[in-house]
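I have a structure here, written as structure tokens, and I will follow up with some questions on it.
Heads up, one of the protein chains got dropped from this complex, but the rest are sitting where they should.
And now, subunit A:
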Amino acid sequence: MAEKNKENIFFRNVNENPCNMCMPMGGILALKGIEQSMVIVHGSQGCSTYMRRHIAEHFNEPVDVGSSSLNEKGTIYGGEKNLRQALDNIRKVYHPALIGIVTTCLAETIGEDIERITGQYLIDNEMEEFPIVTASTPGYGGSHFEGYFFTLKRILMQLTEAAEKNNKINIIIPNISPADIREIKRMLALMQIEYVLYPDFSDTLDRPFAKPYTKMSNGGTKITEIRSMGGAAATIQMGITIEDGISPGKYLEEEFGVPLYNIAIPMGVESTDAFINTLVEITGKKVPESIKQERGRLLDGMIDSHKYNFQGRSVIFGEPEMVYGVTKICAENGVFPAVVATGSQIGKFNQLVTAAVAECPEESKILIETDFSHILAASKEGKVNIAIGPSDGRYLTEKGDIPLVRLGFPIHDRVGGQRLLSVGYTGTMMLLDRITNTLLENKYKSYRSSMYEEFYQQG
């Protein structure tokens, strides 16, 4: 059951080791998946630098993001001059095809009207056709998770037009790894399905080494594709936890009548089946033999590891959508999700997770809008022996001796966050192996001494 209300007295006043980031961070990630796009963070210099540092560390990629570098003057008299200058400079150096502007708490608090400013800027420069996307993402308004989807919705609101019907399927993806995105694209290709994948940072945030270096990387969802998403046959949105108000898929459904299939990230057998079945339902295509074989191999591997997994008691934390996906994998494999936690404030989360863990032998503890001090306390109470989530979970290892399987965003203390594959039948198997092997490693590390202490010394 959700613990939120009980904890409000202390929790309301202080967050002790955050389990979430702020809205503009999500906005940057979303915009990084658009072809030839640049982002300007409207606020003081630090916001953009901190977020760049976080993103660069996870993806091991250069992450160029502009800032309007608001100083005292701009804060008092308004930041229009700074924002216009930022637009000038970003265009000069990067020649982007699209510019996204996300706000910070500072810009929002002083009441910056970024739509008016950018509208006037385009008129003054006689470039009304140039796409500037604005998203209001105050740092106090929600977490990076909400910022991500809200910005995706804003891009659609400003770019997508009524289009002729086509056979493509819009695939809206959450903040998964570039390797995950490529895996989804591979599955779509195997199914011979035409699609628009949105946003697509599989290349922009994980580009191959090539010479010469270019400031803007190739890849990303094409602007022309985004414009035509209103004509798609359907939208599959991997965003089962997100609220309708920030749902890009919901927007396409309401505005252009594109049928929406809201599904979980295809992690685990059930959720991946749901993805494949949805594709079949929409297109009437057959599931290719190779995908069936991948599924069979996953089932085979699940049997191989099921007894070891049964000894797992996990704490799962991070962004709601990823946490939900991992919870499904754990529940399917007998790893008991003892604590399921997110720093975000998502109303549906409790209900969805409750349903996902309904058949578990014990009751899971679900924490919403929480922090790591609470996650640690709940983990100790729940006798957790494995943690699954982003790098900040090392706090649980340090303070609670709980081994961590790194997954999600950000992974800043290991290399290869961008290469972690965890979706589809193949990715699920890889993630499950990481989980099982962490449990085994931990067991082998201590069984000699624990058996000795438990039985020999007593005897």
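Operating definition for what follows: contacts are C-beta pairs under 8 Å (C-beta built on N, C-alpha and C of every residue); 3 or more make two chains touch, one makes a residue touch a chain; residues count from 1.
In this section, contacts and distances are computed from a predicted model.
Entry comment: the absent subunit's protein name, as recorded by UniProt, is "Nitrogenase iron-molybdenum cofactor biosynthesis protein NifE", drawn from "Zinc-binding protein", "Nitrogenase iron-molybdenum cofactor biosynthesis protein NifE", "Cell division protein FtsW" or "Cytochrome c oxidase subunit 2".
If you put the hidden chain back, the residue from A:Ala86, A:Ile236, A:Ile346 or A:Leu367 that touches it is A:Ala86. Considering the full assembly, A:Gly139 is the residue among A:Gly33, A:Gly139 or A:Gly249 that touches the omitted chain. Counting the whole complex, the residues of subunit A in touch with the unshown chain are 10, 12-18, 20-22, 24-25, 40, 43-54, 56-57, 59-72, 74-75, 82-83, 85-93, 95, 104-106, 109-110, 125-127, 138-141, 143, 207, 209-213, 215, 343, 373, 392.
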